[in-house]
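A single protein chain has been omitted; all remaining protein chains appear in their positions.
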Amino acid sequence: MSRVNVAVLGATGIVGQTFLWLLARHDWFTPVYLAGSGTRREKIYGNVTPWRLPVEMPESIRDQPLHALDLDECVDSGARIIFSALPSSVAADVEPALKKKGLAVFSNAGAMRHAPDVPILIPEVNPEALDHIHEQGYPDGGFIVTNANCSTTGLAVALAPLREFGIKELFISTCQSISGAGYPGVPSLDISDSAIPFIPGEEEKIASELREILGIDAAIFSTCVRIPVRYGHLATVWVRFDGPVGREDILEVWRGFRSEAVTPTTPPHPIIYCDEDSRPRPDMSFFGDPPGMPVFTGRLREREGLIGFVLLVNNLVKGAAGGSVQNAEFFLQKAGDGS
Amino acid sequence: MSRVNVAVLGATGIVGQTFLWLLARHDWFTPVYLAGSGTRREKIYGNVTPWRLPVEMPESIRDQPLHALDLDECVDSGARIIFSALPSSVAADVEPALKKKGLAVFSNAGAMRHAPDVPILIPEVNPEALDHIHEQGYPDGGFIVTNANCSTTGLAVALAPLREFGIKELFISTCQSISGAGYPGVPSLDISDSAIPFIPGEEEKIASELREILGIDAAIFSTCVRIPVRYGHLATVWVRFDGPVGREDILEVWRGFRSEAVTPTTPPHPIIYCDEDSRPRPDMSFFGDPPGMPVFTGRLREREGLIGFVLLVNNLVKGAAGGSVQNAEFFLQKAGDGS
Amino acid sequence: MSRVNVAVLGATGIVGQTFLWLLARHDWFTPVYLAGSGTRREKIYGNVTPWRLPVEMPESIRDQPLHALDLDECVDSGARIIFSALPSSVAADVEPALKKKGLAVFSNAGAMRHAPDVPILIPEVNPEALDHIHEQGYPDGGFIVTNANCSTTGLAVALAPLREFGIKELFISTCQSISGAGYPGVPSLDISDSAIPFIPGEEEKIASELREILGIDAAIFSTCVRIPVRYGHLATVWVRFDGPVGREDILEVWRGFRSEAVTPTTPPHPIIYCDEDSRPRPDMSFFGDPPGMPVFTGRLREREGLIGFVLLVNNLVKGAAGGSVQNAEFFLQKAGDGS
Partner (left out) sequence: MSRVNVAVLGATGIVGQTFLWLLARHDWFTPVYLAGSGTRREKIYGNVTPWRLPVEMPESIRDQPLHALDLDECVDSGARIIFSALPSSVAADVEPALKKKGLAVFSNAGAMRHAPDVPILIPEVNPEALDHIHEQGYPDGGFIVTNANCSTTGLAVALAPLREFGIKELFISTCQSISGAGYPGVPSLDISDSAIPFIPGEEEKIASELREILGIDAAIFSTCVRIPVRYGHLATVWVRFDGPVGREDILEVWRGFRSEAVTPTTPPHPIIYCDEDSRPRPDMSFFGDPPGMPVFTGRLREREGLIGFVLLVNNLVKGAAGGSVQNAEFFLQKAGDGS
């Protein structure tokens, strides 16, 4: 398979940085166009980007030019696939425009998530949603595929194999890291040695996106808390099923869970169960194969007919840039399959 | 009313420190005997105690002698009331022995919480539980009164006025501070920039103590998480009632809620509702009147027939030392009433 | 002495909040005019101010109106003394204008610190600097008195009594808290689990202000580091004196050091030495009498003819609002003395 040229929009933000860290060492993709919307004229990426990941800026990215976003330039760059880490307000204009120009847009922005025919895709969970791109006009034109909100992504993966038991009610409480709010994001005086029991819009997104992606009609009750941790979103979950389900049932379907996607960024084991009571923990966010892509679960227990557990998702990798990269890979896999 | 001499056992730990901070300025109580179990011979409290509260060590405490715990000395000190911040293993022997010697023991230790006739008392919630001291032999002998686990205390207060609506199911997730684990407690490498989704025994205590104190038979589902915050335990709660209950119903009973105890350490408003979405937050732990004694609630909302909210309790004051001091005051109030 | 009406400008920021916390319980001052520059029309202080101190918003402040800053309104309010926590760019216009209107301005802003005849006053260190207000035209008109930069203040107090030994060289490294940068200040992603070895302009201010306030001509070498701590600036110091000075010499002059100011906010002991090696620490920032006003020193040692020590200053109280309140008190004390 020949390499595919890609563009990254919103390249200097923390999700943009995560895209570039993943793409710099990617076997299929070559980043050829990097755009930061605030940039007035061409600059060098490494000179103007305050890097905020725990993993270093790749050498191959450091000297690339950083462009002010220009749709024609983007098209002319030869990029076939566009990865978008744009703010939602910008994405709402830019992403449809790029689609119109025939490009394949894989977006982390929330802007288009609820547009008709735009799928929220997690290959492990709802691979069939990719088909919606045909309703958008593909292959005669471009399309947009989004990934879910970061917290939703972790929940959707952990819950996907449990759908077979009939999910009736979900009680979710999250402990979300500061990197989920982007940069500058949360002022340190608001979160240092404290916690904030509110993340605007997050609880609504979890409910609506979970129902859409999982294809379930459960009642979902959630509370989202920001905690003073850099990376990784933790969630505590209680599930009421239609009938009796045991701890071993859950462990078995989690163990057997595999993705229809078989691509470089898809984890061979999408869900990793931690036996230790004190895990999963946010300091493990970049663990796993590939790093940051599996969802870690733990503390599985039954109580009065309900099942409780804890999960950890890397909000920047699986929950954002890595999810989009995986979606693009899955699209190419399916295209290569002739599907 | 004449002042009452009191002793503090386990005086150098973080709960012991909280006792002394409260007692040094107390209108009714005079600390006359301070014991730290590890002390070999008499020492000066201020010289051997590494102070860990955000409020300063009171001057009047600094120069008091710190004793190795000796039951006879404790009795001879003239203390009529014993405040215990002992480790549970020590409390299991010491507290019954002091009771036998005719003393009134108000304990923060978990050891005796489930002994027959030993009440877990929160005056705002179950004032009638104080009567159990008569079953222990009072007034012909001493007695033990315990306060609830720190997380339980906050939950019990916030839920107490909601009992009238019929509590059927409770879904609770906590974000607990490191001071709840005492000293040395949680190693910094385990919690710094991370979170631990497990606190041994805590979920069981919340369920059993809540049922006992509230006198309810609800199903209780909880997950306890330690977060990197010094003071204050946050809890996210969803409640299913027997029938339909609205947001305004809850606000009304919270607003009208008062304690039967009318004592210096009892908050005139035991529950304070915060209108701002971003509150309550752990950095408010020592707020309120008296500081650290009210339970703060917020983010009240209805969803598919359930009620969700967030609460904050100061785990060292209301959830530990302050709760015991309030219990002792309530006992004296009732004794003074002739009851 | 009758109470004096005062205004607080920049009242919603973290230094403004500190002013109000101090003034709400002040024996001499009554805050009658609160202004937040961003406010469009009269509002209630407690409703629009996100409180960020570890001590609660005073009840008496909560319901006061918050004004958009208007110089005539400020004058008409009857305030005789103006406390300014304005941003420097605003202070540069507003403070001279208020002075022209005959008001006494005590400012925490850096804007006017280096204007001719405007003293940088720390009563413990350079009480004589207050006389400069006569050069500004007082008593025929108003005047401006500033306090030093927060780090400088702590250093100046600890070094003041050491001047008698002849200070030749100073080597200073600071560990400064996030509250020193105001709000929103430092983004959490820049400082959480990290440190920033640069604070713009801080090293220059330390050198120039220390020389001016202490009246010394020492060589000053400093490096300022931001650390993930909410309150309190720590500094490590090495001093080379003109001749030999011993540890006991230093302890003696620190012990004997008193302020010429004898006012409510002036600490009776401006410097408190901590014997424990692990102190002073930032979590003690609000300790002392009055809280947050003494400078804590520790780890005093001699090495090859130099003296090393560590100090802690509360950057919001002694290093900002408290310093200005103390300056205003000192002015009234001197005025009352007929001086």
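Which chain is which? They are A, B and C, in the order written, and residues in each are numbered from 1.
To be clear about the criterion, contacts are C-beta pairs under 8 Å (C-beta built on N, C-alpha and C of every residue); 3 or more make two chains touch, one makes a residue touch a chain.
Nothing here was measured: the structure is a model prediction, and the numbers come from that model.
Trainee: For the chain left out of this view, which of B:G110, B:P123, B:G154 or B:P228 touches it?
Mentor: Reading the full complex, the residue touching the unseen chain is B:P228.
Trainee: I'm checking contacts with the chain that's been left out. Which of A:P54, A:G78, A:G215 or A:P268 qualifies?
Mentor: A:P54
Trainee: Which of C:C175, C:L210 or C:A261 touches the chain that is not shown?
Mentor: C:C175
Trainee: Looking at the whole complex, which of A:S84, A:Q136, A:S192 or A:T223 touches the chain that is not displayed?
Mentor: Counting the whole complex, the residue in contact with the absent chain is A:S192.
Trainee: Touching the hidden chain in the full complex, which residues of chain C are there? Just list them.
Mentor: On the side of chain C, residues 171, 173, 175, 190, 193-198, 200, 219, 221, 223, 225, 227-230, 234, 236, 238, 277-283, 298-299, 303-304, 306, 308, 310 touch the unshown chain.
Trainee: List the chain A residues touching the unshown chain?
Mentor: Residues of chain A in contact with the hidden chain: 50, 52, 54-56, 192-193, 276, 278, 283-284, 286-288, 291.
Trainee: For chain B, which residues lie in contact with the unshown chain of the complex?
Mentor: Its contact residues with the unshown chain are 14, 52, 178-179, 183-193, 228-230.
By definition in this document, only the chains that are shown with their structure count from here on.
Trainee: Report the inter-chain centroid distance for chain A and chain C in whole angstrom, where each centroid is the mean of the CA atoms.
Mentor: 47
Trainee: Taking each chain's centre as the mean position of its Cα atoms, how many Å separate chain A from chain B?
Mentor: Averaging C-alpha atoms per chain gives centres 42 Å apart.
Trainee: I need the residues of chain C touching at least two other chains; which ones are they?
Mentor: As it turns out, chain C has residues touching two or more other chains at 52, 192-193.
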